[in-house]
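Our next item is chain A:
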Amino acid sequence: MVRIRKFEELTEVFFSQGRFRGTVHPYIGQEAIGSTVISNLEEGDYVGSTHRGHGHTIAIGCETKKMLAEMLGKENGLCRGRGGSMHMQDFSRGYLGQNGIVGGGVAMTTGAALAAQIKGTKQVAVAFYGEGASNQGVVHETMNMASIWKLPMIFVCENNQFGVTTRVDKSTSVRDISVRAKAYEMAGTTVDGRSVIQVEEAIQEALRRARSGEGPTLIEAKCFRWLGHYFGDNEPTRTREEVEAEKKKDPIQMHKSVLLSEKFATEAQLTSIEGEVEEEIKQAIAFAEAGPAPDPRSVTDAVFCEPVSL
Partner candidate 1 sequence: MTVKTYYNAIATVLAEEMRRDPAVFVMGEDIAEGGGTFSCTKGLLEEFGRNRVRNTPISECGFVGMSLGAAICGLRPVVELMFLDFACNAMDQIINQISKARYMSGGTVKVPLVLRGPQGGWRGKAAQHSQSLETLYMHVPGLKVVCPSSPYNVAGLLRASIRSDDPVIFCEHKNLIPVKGEVPDDPEFLIPLGKADVVRQGKDVTVIASLMCVHFALEVAEKMAKEGISVEVIDVRTLVPLDKATVLESVRKTGRAVVAHEAVKFCGWGSEISSIIMEEAFEYLDAPVARVGAKYCPIPYAKELEDEALPSVADIEQAIRRVLS
Partner candidate 2 sequence: MTEGTILKWFVAEGAQIREGEPFFEVETDKLTLVVDSHHTGTVLKLLAGVGDAVPVMNPIAIIGNAGEDISGLLPQSPILPEKITESVPVVESVTASSRETRFAGDSGERILNGKFVTPRARKIARETNISIADIAKSFTGSKISSRDVLAFAETEKNRVKASPVAQRMADEKGIDLASVKKDGGRIMKADVSAALLRGTSSGRGEKLVPFTGMRKVIASRMLESQSEMAQTHNRIRVDVSELVALREKLAEGGIKVSYNDILVRLVSRVLREFPYVNASWTVEGILLHEYVNMGIAVGLDEGLVVPVLRDADTLTLAEIALQGGALVQAAREGSLSPDDFSEGTFTLSNLGMFDTEEFVAIVNPPQAAILAVGSIIRQPVADDAGDVVVKPMMTLTLSYDHRIVDGAVAAKFLQRLKQLIRNPLLVY
């Protein structure tokens, strides 16, 4: 979580310096969901993410240095500079990747669950998406199919209350998105996305269900994104007070106090984790900045497996 937070804070700085092309969508405030869900997965499980997916990318183990290099458009980036901030991907870790289309990765991830079922493995696929994406047709289609085929699938809806500027109560016909699971005869539950504990309970149950062949689950994790939809969003539909109030419920601070009070970790350990992360970020910067720019002549490479000249 700390890594995610610090990485996103760094990207905010870099962005304000104009070092990134396009748009960046920070995950700050939602760290608990991504890190908890993914850390409960096993090797071989699949994850599909969203445009706001740096958190998932980091959680599944992709190196921050490669992510930063990718965002700087360098050849040593995670995707050799081809994808950028919205399209981080690393299939070697089972990470189907982020997606620039809202809801665009859900079907793909469900396909991974289908593959697992066809192959007869115990792999599970987890698709992250937001409450805005939950209104996309394809998400309903895939929930329906996941349900009829009882795919080993977990739909994790990160309900951060806002689809760009549109509040969820203005866009979504239900208050709790998890209700829609019922429409597809799926298990569904709503948790507080700021609470590591709650999220963990939910994901562990969903994993059990998936691996045992009981079918898909929809986990709605209610949360709040601290920053705008993207860096530079002037957030016309949120008030400063609202945001400040939410920031007081920092999932990282909340978890820190839980760890300390339950004596799972000491202050020193937590501080050293933060120190390690800061060091890692520094190295990431060096790595990314030193990276070479991609050779323009390679622009048409890797369109197909068998190269063609058109």
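On the choice of candidates, all candidates are chains of the complex that A comes from, given by their letters.
In the analysis below, a residue touches a chain if its C-beta (ideal position, glycine included) is under 8 Å from a C-beta of that chain, and two chains touch if they have at least 3 such contacts; residues count from 1.
Treat the numbers as computed from the prediction; the structure is a model and nothing was measured.
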Complex partner of chain A (touching, any copy) among 1 or 2: 1
Touching residues on chain A, where the partner in the complex is candidate 1: 46, 48, 77-83, 87, 89-92, 96-97, 99-101, 104-120, 125, 137-138, 141-142, 144-145, 148-149, 300-306, 308-310
